[in-house]
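The other protein chains are all here in position, but one chain of the complex has been omitted.
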Amino acid sequence: MAKRISYSNILRTLFAWLIALLLFFPLLFLIITAFKTELQAIAVPSIWSFTPTFENFSEVQDRSDYANYAINSIITSSASTLLGLLMAVPAAYSMAFAPTRRTKDILMWMLSTKMMPAVGALIPIYVIFQSFGMLDTLGALTIIFTLMNLPIMVWMLYSYFKDIPFEIIEAARIDGAGLWEEFRHVLLPIGMGGIASTGLLCFVMAWNEAFWALNLGSANAGTLATMIASYSSPEGLFWAKLSAASLMAIGPIVVFGWFSQKQLVQGMTFGAVK
Amino acid sequence: MAKRISYSNILRTLFAWLIALLLFFPLLFLIITAFKTELQAIAVPSIWSFTPTFENFSEVQDRSDYANYAINSIITSSASTLLGLLMAVPAAYSMAFAPTRRTKDILMWMLSTKMMPAVGALIPIYVIFQSFGMLDTLGALTIIFTLMNLPIMVWMLYSYFKDIPFEIIEAARIDGAGLWEEFRHVLLPIGMGGIASTGLLCFVMAWNEAFWALNLGSANAGTLATMIASYSSPEGLFWAKLSAASLMAIGPIVVFGWFSQKQLVQGMTFGAVK
Amino acid sequence: MAFLHLNKVEKYYGNVHAIKGIDLAIEKGEFIVFVGPSGCGKSTLLRMIAGLEEIDKGSLHLDGKDISQTHPSKRDLAMVFQSYALYPHMTVTENMSFALKLAKESSAVIKQKVNDAAEKLDLTQYLDRTPKELSGGQRQRVAIGRAIVRSPKVFLFDEPLSNLDAALRGQTRVEIAHLHRELEATSIYVTHDQVEAMTLADRVVVMQAGVIEQVGTPMELYDYPANKFVAQFIGMPSMNILPSTLFRDAPYHTTEVGIRPEHFKLIAPDQAQLTGEIEMVEALGNETLTHININDQSQQIIVRQHQRSQLKPGQKVGLQWDTPKLHYFDDQGLVIR
Partner (left out) sequence: MAFLHLNKVEKYYGNVHAIKGIDLAIEKGEFIVFVGPSGCGKSTLLRMIAGLEEIDKGSLHLDGKDISQTHPSKRDLAMVFQSYALYPHMTVTENMSFALKLAKESSAVIKQKVNDAAEKLDLTQYLDRTPKELSGGQRQRVAIGRAIVRSPKVFLFDEPLSNLDAALRGQTRVEIAHLHRELEATSIYVTHDQVEAMTLADRVVVMQAGVIEQVGTPMELYDYPANKFVAQFIGMPSMNILPSTLFRDAPYHTTEVGIRPEHFKLIAPDQAQLTGEIEMVEALGNETLTHININDQSQQIIVRQHQRSQLKPGQKVGLQWDTPKLHYFDDQGLVIR
């Protein structure tokens, strides 16, 4: 018995390491390429020993205003997250604690809107923003990011709130709590984990979003995702520079994600793992 | 009392219709634009009365081989869904019914891989497929779609399987069922809803996927998503033709989704709504 | 008017008439138990008193004031929930002082009251723990403590013992009875367990299908049930019901006769009017329950004896009964006195 267990243990450990390496490989490759020259970058087979250069990073910084892109990303991601939470929390609250016969249908239909390819909505939304003179503004991106994330946010918060036993809310009411006190002293502290996860997830999704950022605001309101795209032009692939730009774009969110990973992934579990 | 209820009922109904219209509007706009001429399409404010033309559709058909794109979409979506299920079902089964202390961590980590922007993995994956001579092949797209959907598939199936009381599986074992009979007569029929939902969702996601399809296979292995992109060229927006192409690309999946909506959305609920 | 007065209270859920017009007057200091099978409306009625469910028709007066439409936070009641419903993010102290803080009591008063309650409930050493760190029984006591610190007008208990195991249930029952004697607070207690109802209540309210079947002291219900439902619901094992044809002296209109298990005597079959065959003998140590199939009636009765029995399944026995202890029911199931 004991032998079989340790044998399968070794196998499992090896397998786990293999998978981990395989999945880490793309990021590693990206990092390495970013420090190559363009010539080294396109060499087949890949070169693994070379003198690292910072040239790509400085060139990206010269050609594009990195700080500007980064600020746009931070503003639109933060604002859309905040705005989304302000709308999603009350919606999820009422769905979780005062459900009607339709609540389930509404939730399903909200999710089903995410099934349509984004391209299907591009033209009308473009026209709407155009007629309000909002093309290429941070406001437009914030609004579209908020709308894009709203169904997921309501869903996640609903799942969290639904796990809070309603009797606790009722106990607070009987203890003399009005609506605000109930929210402030009971729902908010108990649901904080879920609210934070939801916010984090939506922040990351807004940060990584490229389709709308490219189509609605690349010149003034461009986010870091659009900066990457400007290096994958049809005239040819500049791998090293593209890698450097990618690294600079995803760097902050990867670091941010690293520190908040637990919270973040917990948010994606929809309460399924307990 | 009675008065207040009917009053709020009217409000709710009005509100629901408003939202529904607002959300249906983009699709409506897309459909209408597809039947306009290019001149009518860019008119501001929008023209709502015009003689519909089929010109855009025939031009899209002439310029691109619609049937070819559609076949590629069907093949890659179906193959990646099937391949994904073959891997995800056993994985989810063992995670749900023979969990170890690490299972939760593995699931979380699988999901967290979806948090990295796809662009971060583009270059290494491009290089890998290039060195195997698989660029612009249906095989490459199938593999990448499968890998892309695998974490979500394992997650969804895990959530479904975990809802199946383990005692039912145990009862089957005591009733004399071996591994295959247990799978065939108990797990498969009980989990069929979840497996179908997962498959459907991944089919739709593969169909709508544009990033990898564009970067790994636009000439021979292009899917319908890449066909759309060829109409949003930087030389100018051809709205009417873009609309027609979009409509032709998303048409099949919208119709397909319409018929399987219940199943599909149920799949996205991760068992949260019961 | 009584301290707490329910006047023709009704409740609908869609088309379901859940509470069908309840009239009940509860005096100050009484311990009232609502008992009935699941789905009889006892919890709904309690929640209507608490304000957690709306009263669709009728009125509810507390201490002379109509509170039918008052928000739960303004009714001055305390409730102990089946799931305890403690605030998971607060310590025991914070849980117990939450209501007082909302009521803007001074912190000195709050501290005093919480410490008093904690001492009474033997919780002093757990005051800084969160509910997660407590056992089931301790959580239960915190839930009770949260209720008593407020000195509310009425205590409401919604099946507070059903999540505890048998031993702890018995113990906590004694504690609740003790607290009630000490505080003399008006209490309404909901349970589906007739033993809890019998041992705790000053008066028991037996409910079924949204109506009150009978109100009375525990021994009134046991000795003089108003109908067949109450007769069979109160007492364990249930009262045996037999057709009236077996009883020569039954009053006119009697269709069925009820006999409690302890009012039968087992005698030799040849001396008895009624005989049967033993199906099963349940020996519990201090008493023996004998299940007997009545001959030619395809009916089973249970006989309780307070001593050991040497009888075995399959044996024939005769039955004798105490005629004054019989209960006669008419075709509506109502008792004939």
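For clarity, chains are labelled A, B and C in written order, and residue numbers in each chain start from 1.
Note that in this section a contact is a pair of C-beta atoms (placed from the backbone, for glycine too) under 8 Å apart; a residue touches a chain by one contact, two chains touch by 3 or more.
None of these values were measured; they are calculated from a predicted model.
Across the entire complex, contacts from the unshown chain go to B, C. From the set B:V186, B:L200 or B:A244, the residue in touch with the chain omitted from the display is B:V186, counting the whole complex. Of the listed residues C:A177, C:L311 or C:L334, the one in contact with the hidden chain in the full complex is C:A177.
From the options C:S59, C:T199 or C:Q299, the residue with contact to the unseen chain in the full assembly is C:T199.
Within the complete assembly, residues 165, 167-168, 170-178, 181, 185-186, 189-190 of chain B touch the chain that is not shown.
Where chain C meets the missing chain, the touching residues are 37-38, 165-167, 170, 174, 177-178, 181, 192-193, 195, 198-199, 218-219, 222-223, 234-238, 260-262, 279-280, 282-286, 289, 291, 304, 306, 308, 313.
Please note the rule applied: only the chains that are shown with their structure count from here on.
A linear topology is adopted by the chain contact network, the touching chains following one after another without closure. Rounded to whole angstrom, the centroid-to-centroid distance between chain A and chain C, based on C-alpha atoms, equals 54 Å. Centre to centre, using the average C-alpha position, chain B and chain C are separated by 55 Å.
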